[in-house]
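The complex appears here without one of its protein chains, the remainder shown in place.
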Amino acid sequence: MSQMNRRRFLRTGGAVLAAGSLPFSLVELAFGQSGPEDFTFAFISDSHITHIKGDRFVRNWDRGMIQAVAEANLLSPRPDFIFYGGDIAQLGTPEEIDHGLEILSGLRGDVHHVMGEHDYYLDLGEHWRKRIGPDHYSFDHKGVHFVVLNSILTWDEWTHRKWDTPMQRMKEMARLDNPDGSPFMVGDSQREWLRKDLSNISKSTPIVVMSHSPLQKIYRGWNFWTEDAEQVQELLKPFDKVTVLYGHVHQIQYNQIGNISFHAAMATAWPWPYPKTFVQEASHLPKLTVEMNRADPFFERDGTGWQFINMHTGDVDVHYALPDNENRVVAFNEQQDQPVDTLYQEESNRIPPQDHY
Amino acid sequence: MTRLTPRRSVTLSVLIAGLGIPMAIAAPLGLPPVPIPGDNPQTEAKIALGDRLFHDPRFSVDGTISCSTCHEREKAFTDHRRLSEGHSGLLGTRNAPTVINSAYMEQLFWDGREPDLEGQSKQPPVNPVEGGLADVGVLVEKIRSEPSYVEEFNKVFGVDAENITADHFADAIASFERTIIAGDSPFDRYQYGGDESAMSEAAVRGLEVFRGQGRCVSCHLIEETQALFTDNRFHNIGVGFKAIRGREAEIAHEFLKAKHAGADVDKTVLVDKEASELGRFAVVEDINKVGAFKTSTLRNIELTPPYMHDGSLDTLEDVIDFYNNGGREKETDPLTPFLSGGIRPLDLSDQQKQDLVAFLEALTSPEIASQVTSTEIITGSTGDQQP
Partner (left out) sequence: MNRIYYPLTQAALAALLLSMLAPAALADRFTEADLERWAQEYMAVVDRGEKLFHGGLENENTVSCDQCHPDAANTHPETYPKFQQQLGKVAVLGEMVNWCIENPLESDPLALDDPRMVALQAYIHEQRRLVPLVPGKH
């Protein structure tokens, strides 16, 4: 990368960085004042490790996670930590969670986890919490307040219905297009926890919310949905800079609602279609989103990926590492006050693979 | 999908032979017309000059290495060596690909570091383990100091001695290489020529495996009206990564540090074995192109052993076993974490593997086969240090 580009990169936080190159030139910035420092972290999500029998797991999903770990290990300087966005397992079995954690253990760096519905509904998160820790928590890092939510809960009546077996409940929730499904939510008690947690944070502190479900209402049919999204957003409204990073949707999505930026993670396992491709129902993908490329299923990693997050002055730039595709950068644009794709945001810059129908 | 014509290309449709008059090359059966760049049209005189330059060993530091040293017509325009050897017996890091049908490539070299044949031709003469010349200035001086060349360059390009450049050299060689094309194999006659008896039964079964369980056709393209057998893309299929396994991060960083400090990619990847294994990553610095190499054409593949970017597989049977095992020589070898999602264990039966080999052998163009005298793999150095 040329000297000129390096300087621009450092100032704009990656908006002109050749998408997908190692952030080799990403050196520490000294902003000098007390306040949020610049730092980076990796964001990997939705591996859906699936146990077949004995020591056999679905090879395809194993490979996706292995590749993401190997690529994340190439980053230099090292990211401050790694966030894992949920759905490490497919049916929440101990074998799957353990196998996924074993693959993740190859990561060089500390990992923080988010609960996904595929991790939860077999045993209500018991094995996950035993191996990993609490399913909602917060911490501060270099002036940024991180909040991790379990946003895949649902109505108690559904969760505690008289299921034939816990696996039956898990499979019902695992099926994305389940007509008898139940919507995700953060829920009353956790929202109350969130309210209390945020009450000690100053309005100028940048906030990053890690969530598995979108904390928006995009398409109910596939649970691209959080039932109490508005109430959660309400709790986040008073703050200057809030970013929500979520998993679950297995596709590029991004949005701006008031003061809150939203960014979805790609899955390491497989891509999901955009909701509009199911023409029998209406859906509400954020208009801002420039869609990812359509995948060629021959290449098992096409339509998958992971994310490298660059935080600068409390704003988030997401670098998508997309195997078999041009990598993409969705960076927070100060002038427009919203995330913007650095290559494709203009309609005239779109390319045929972004046309989903 | 594959774009067949580079940005600058114009496909000429009028066939007129004769000196100085632009000419087209008829597309062989099974291939599209050869893409010809608009700024380097074919003429008979230019092709003849390119042929002469291609075979001239003066463009090396010790006068022994020409393009044809590693791309010899009698060896199907390869050298039948695992790794190519340059001047003074110096060994490079890569296997010499064939020139045959390279005119259809959208990027040249195993890692695609040159966008066209012209660019490619200027690198080997000045690479420390190939031609070994200090720079292209030396190459141009050698042309200028040979009166017969000065005369030819003047005839072809209309330039005086002092205006001869390395680009003229490159244009002539590329023009010659654009005539080294071949289709019309038994497969082409079967698939596009309507001759159902052109391939053996085994090869016909092998074609089904190629398209189906073998999962070959997605990268080694066969289409309804033509078969390039390459997608012109880069994939990590698991070859050679043992050399850098577990140390990819440190090697990538050493390499990038040197590159950003001005190191030449062409020189580095042929001299430094570990950097060489980075593949396409060395060129585009894309995190998911570590260890990715260009899809080769499979035309005439039985004539161009050994195989892969490091020449590590000797026979077609070895190659098929490598793919059948999901991107490794032995089933028990570890897989590279950077493995392309297109590679996976194939579960082929012995019969299917044999049929696949029969099919690959049906991709040989008769006119090429008639020029090739042996396909034995050559080991041992030709250098002075040879014991």
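First chain written, first letter: the chains are A and B, and each begins at residue 1.
Quick note on the criterion: contacts are C-beta pairs under 8 Å (C-beta built on N, C-alpha and C of every residue); 3 or more make two chains touch, one makes a residue touch a chain.
What you see is a predicted model; the values in this text were computed from it and never measured.
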{"item": "Among shown chains, those touching the left-out chain", "value": "A, B"}
{"item": "Candidates B:162, B:196 or B:224 - the one touching the absent chain", "value": "B:224"}
{"item": "Per the touch definition above, residue among A:55, A:156 or A:177 touching the missing chain", "value": "A:177"}
{"item": "Residue among B:200, B:213 or B:371 touching the omitted chain", "value": "B:213"}
{"item": "In subunit B, positions touching the absent partner", "value": "1, 211-213, 215, 217-218, 221-224"}
{"item": "Absent-chain interface as seen on subunit A, which is shown", "value": "50, 52, 58-60, 175-177, 221-222, 270-273, 275, 277-281, 296-298, 300, 356-357"}
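One rule holds in what follows: only the chains that are shown with their structure count from here on.
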{"item": "Distance from the mean Cα position of subunit B to that of subunit A, given in whole angstrom", "value": "42"}
{"item": "Subunit B - residues contacting subunit A, complex", "value": "215, 218, 248-249, 252-253, 256-257, 260, 284-288, 290, 335, 337-342, 344"}
{"item": "Residues of subunit A touching subunit B in the complex", "value": "1, 18, 20-22, 24-25, 59, 63, 66-67, 69-71, 73-74, 76, 296, 298-302, 304, 321-324, 327"}
